[in-house]
Structure formats: C-alpha cells, structure tokens
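Every protein chain except one is present and positioned as in the full complex.
After this line comes chain A, so read on.
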Amino acid sequence: MFSNRSSGQFGQQETTCHMLLKELQIIWDELGESDSQRDAMLLEIEQKCLDLYRKKVDEAKLCRAQIQQEIADYLEEIASICAAMAEQPLHFDPKSCGSLKQAREVVGSQLEEMQKQKTERKKKFSEVLYQLKIISSELYGSMVVNEFLDENNLSLKRLEELQKQLLQLQCEKTNRLKQVSDQLNTLNSLCSVLGLDIKDKIFDICPTMVNAAMTKDVSDNTIKNLTHEIQSLREVKIHRMQKLQSLAGALLEMWDLMDTPLEEQQKFHHVTCKTAALESEFNESKMLSIDSVIYVEKEVERLQELKSTKMKELLLKKKLELEEICRKTHLTTQTVFPSQHSLELLDYDQIEHLITKIKEEALSRKEILDKVEKWLAACQEESWLEEYNRDDNRYNAGRGAHLVLKRAEKARALLSKIPGMVEAIILKVKAWEEERGVEFLYDGSRLISMLEDYSTLRQEKESERQRQRDQKKLQGQLTAEHETLFGSKPSPSSKSGIKASRCSTGIPSIRKFSVGGAILQDPRHASHIQQSSKKSYNTNQKSSILRNKNTNHSTQFSGHSVKKSAYSAEKGIEIQSSLTRKPLYPVSPVVLSIANISNIQENQRKLQSVGTQAILQKSQMVAGTPPSMPYISGDEENMTPKNMALPVPTTPLSSAPMLTATTPDSVYSGSAAASKTSQACEYSFEEMRAGFTLPKTYAQ
C-alpha cells in the first residue's frame, strides 16, 4: 500500500522522530521537567499521532470506496452500452489489474472505447434514419415514417433492419421512377395524339416535373394524379376515337354513295384507314386533336349537305319524270295525289312508288287515250276543214291544191266517223269508270263531260248548219223570186266584196285554230287540240300551252269570268310581268311553272286592285328611286317581320351584334307589281351622273 518512495521516507521520518525525542529528552533534562510532565507530554504526542493515523486511515478507506464506486459505475455504464448495442459485455475482474486505481483506469478507458463505439453506431443509425425519412417523405409525401433514434436499441440487428427497410424503399423509389417515366411517356403519347400540350398537363399535376433535368416527383399523390390524368385522357381519346371512327364510317358511306373523286378522298385516308383500328393504333401525332376531329366533322357535314342537295336534285329529277309521265298521260298531278303541296314533301321512295303506280295507271288508260288522241286529231281536221270550207278561194288551182283537196276529202271521211268515235270512247270511259269507281280525268277535267260537251256543241253546230242551209234555201227562193221580178243580181258569194287575203293553197296557220271553228271557241278544247298536234310545235308554243292551262285553272278557280279568255289573260301577263318568258327567250320548265304561279297571283291581284294601283305606284316612286342621301327611313321594312334586334349603339372598335331582321320573302305583294310600273324612274347614282336615260327601245 505504501509506495517504496514513501516507505523510504517513513524510515527517514522514524529516525527523525527518535532524534527529535532524544533532543526533547535532552532539553527536558536541561529543563528538569518532571517525569510525569514528561509522560503526559509524551502521551499527548502519542495521542496526537494516533489521532492523525486514524484520520488518515479513514480517509484512505473513503478513497478506496470512492474508487470502487467509480469502477462499479463505469462497469454499469459499459454494461448498459453493451446492452444497447446488443453486445456481450466484457467480463472484467478488478482484482486482475492489481490496484483499484489501475482498475479504474482500465475500466475508464474501456468505457471511453464503448462510448466511442456507441457514438459511431448512433451516427450510422441517424444516417440510415435520415435517408429513410427522406425517401419515405418522397414516396408518401408528408406522411413521415415514425422511426426515431432509440438510444436503447442500437443493435446491429436493428441497424440491419433499418437498412433493409431503406433498401426496400430505395427499390420502391426506382420502381416508382420507372412507373412515373412510363406514365409520362404514355401521357406524352396521349397528348401528342390528342394534340394537347404536355407541358400544361404536367404542370397541372406537378410543377417540378416540367423541367426534365430535375428529379422526378414520385409521391403517391403525383402517381395518383398521373394515373387519373392518363385515365381521363385515355377516356377522351377513346371518345374521340369512337367519334372519329363513326365520322370515318359516315365518310366512307357517303363516298360510296356519291362516288367522291379519289383526290378528295385522299385527304381523309388517314382517318378512314382507322375505321376499325384499336385504340392503341391511334398513335400519330395530332391524329385525334380537336382540330382534326372538327376538320373531319366539317367534311362530313359538307358531304351531308352535298348529299342532301344531290338527293334533292334526284328528287327533283324524279318529280320532273313524274310530271312528264303525267303530262304524257294527261293526268294532272292533282288527280294523282290530292294536293300539289304534298308533292313537295314526298320523299324519294314515295315518288318512286308513285311513278310505278302512275305507270300502271297509264297502261290502263292507254287504250282510251289512244282513242282520244285519234278523236282530237279528227277534231283538228274538222276545224281545218271548217276553215277550209270558209275559204272562198279554195278551188283556185295552184301548187299543191290537189293535196289540199285530197286532205279535205279525207277530212270529210274522217268527220263522218267522229260521232262513232265519241260514242265508242264514251262507252269505254264509262266501262273504265265503272270498273275503277273513279272518274276518268283528262288534264284535270272529266273526259266524259268533255266528250259530252263536244257532242252538244256538234249538235248545236249541226242544227246551226241546218238552219243556215234552210236559210240559204229560203234565200235562194227569194232570189229566184226577185230575179223573176227584177232581173239577175250578183251572186251572193261575191257579196262580201273583200277577197280573203290568204292563199287558199296554204294550210291555215296553226295559231288560227284557236280562233277557228265554233267548236274550238272553248279555250279548253283549243288547248287540247294544240297539244295533240305536238310535232308542229316548238317548245315555245308548248310552254304557252302550259301557261294557258294554268291560267285557265286559276281563272276558273278564282271565279273570274271565263269570258276573259285565256289569251287576253296571258297577254296581260306578258306585258305586266318581266318574269314571263318573252318570245324566243328560252325558259326552263321549272322556272316557268314557278314563274307562272306567281305571275298568276300577281295578275289576279292586279285585276282586283286596279283602284289601289295609283297609290301603290306613288309609294313605289319613293321606294324605287334611290333615296337621296341622307334618307330618313321610317323603318317600314322592319314592320312586316317581327323585329327582334335591339339597336345597339355603334361603339367603334368592338364587336357588336348585327341588326338583323328577316326581310320578307321574295313573294312581294303590291309593291312588286307596282315596281314594274315605276321602273322607268329608277336610276342608280352612276346612271344619274352619267346622264344615262333609258332610250325608248330599252324602255318597255
């Protein structure tokens, strides 16, 4: 327990004590101290020494206990660290190291070692945990893994666990990166097909990803958004694809239907080749962009419009065919289908059906019609003969006179057959009507009544002729009596005095038929006969017949007296209406019929409103001549239709709605008629400036 050095010192000290005692005894001897005194003092010294020793021993004991405590503490600490690090604590025997202080030293250094280890371990843990935290926050957003550093559990096993977890997360991260990049690729292709800007889409989902160089966001949220976006875009794509395919189908159908030229088709081949393609096959850029879909849609619309116009043309053609058949068979369209109006509404199939029906009907009528044709031809001959008979110069010899004579002879023969013909027709028609239960109509009028009218007229004429014959006979008697009384007189034939100007050898012009024989005074018959001799008619006259019929119908219908004959009415139209065909001025039949109808309406209106015309004319003077600017308008043009547009103040430099108002349709009441009368005063600014006035030859 005592060091060598101190033991040496102790020995020295011992000698010193003895010397001091000797010295003290010497001094005491000198002093002559009493023995008791000396004993007391020595005792005191001894006591003091003892006390001192005791004290030192106590101190040493305390020190020992302290060191022991320290060692124990250290050992405990080491043990706890080892426990935390899950390591076997080192077995330590303090005795093996000799002194306690040495032991303390050893334990202390051991502890230090352990602490160092622990710190290192902690560092590793915190590193792993930090990474874990980062990755998990990357993956799961704000949801942080609730891993924290546990001081008491720093075992390698735990570390491994955490590292494994980290590895797992890293793995997941790479997976997700791949997934995201896949999704981005998908998104990109979708966007390009749909013609969208991918940047916008990505920016919506995750602004950081727009920059390709930056690390990609792989959080749950982003992936969810991406998936959602892809889903929605795919839906859009499928929707558009289906639309495009249906459009393409429509296109193909219409191309097929209308024989669209290849060049025109070429532009849409990229669409039509995908009619049956799968969604995945739509991968061309902008293939499904809104513009492209609209482009195709527009084309389909255009074709549909084209189709409808073509259909209309076809329909019109069919209608014309129908009307042609009707005309040929002298059926009026009104008889075939009750109202003209409905004809406009019929569709293609119905018209087709009607045509077949009419063809059947025509077949059944053929026999009768042939006979009627013959009859009409006979009537024509009859009227010709009548005219011929009235020609005083008919027996003049001239070129072709023998032909005329022959014709007259034939006509006479034919004439005798007419009553038989009529009878036969009447019988046939009656049979026909009985069989069918409907009236046999010829150009809208009942054939039987036509025939009966004819018979009556013929009888009347016959009796007239009889009367004339009687009169002539009487006259002859009178003349004879006269002659016996006063001598001869010029023959009655030359009594007229005026020689007929026309050459007898010429065939009476066809136009004259209409004013010819008494039978033909009825305009209806006239038109029939004119029609029956088609070959000598040019188109011009044909159309005039058409018009005739129309006017006839309308005049009869409107209750105007038939006396106002078709001819004068027609003339009226020709003068009053510029829409009407002028001589040698070709007109399409469609236009003609339309024009005629409006003409007739106009004509009638005119007839009825002769009184008001003056007023109309006056008002039209204002309307017809250009208003001398500035012109104050009472807005009368907007009074007829419902005026809906509010006048918008004209604010410049901004888009404003137009002041639209549906102006009345072209069928104009009074003003149209009146405009014709006031036309003469209408001039444009340029004409007025140029001093241009309509010369008489141009004015009507």
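The rule we apply is simple: a contact is a pair of C-beta atoms (placed from the backbone, for glycine too) under 8 Å apart; a residue touches a chain by one contact, two chains touch by 3 or more; residues count from 1.
To be clear about the criterion, contacts and distances are computed from a predicted model.
Missing chain, UniProt name from the options "WD repeat domain 75", "adenine phosphoribosyltransferase", "C2 domain-containing protein 5 isoform X37" or "Mitotic checkpoint protein BUB3.1": "Mitotic checkpoint protein BUB3.1".
Looking at A:123, A:199 or A:239, the residue that reaches the missing chain in the full complex is A:239.
Between the chain not shown and the residues A:21, A:320, A:363 or A:690, the one that touches is A:690. Checked against the full complex, the one of A:86, A:294, A:363 or A:431 touching the unshown chain is A:294. In the full complex, chain A touches the hidden chain at residues 236, 239-240, 243, 290, 293-294, 305, 308-309, 312, 578-579, 582, 585-588, 591, 595, 623-633, 635, 637-638, 645, 647, 650, 652-653, 655-666, 668, 671-672, 675-676, 679, 682-690, 692, 694, 698.
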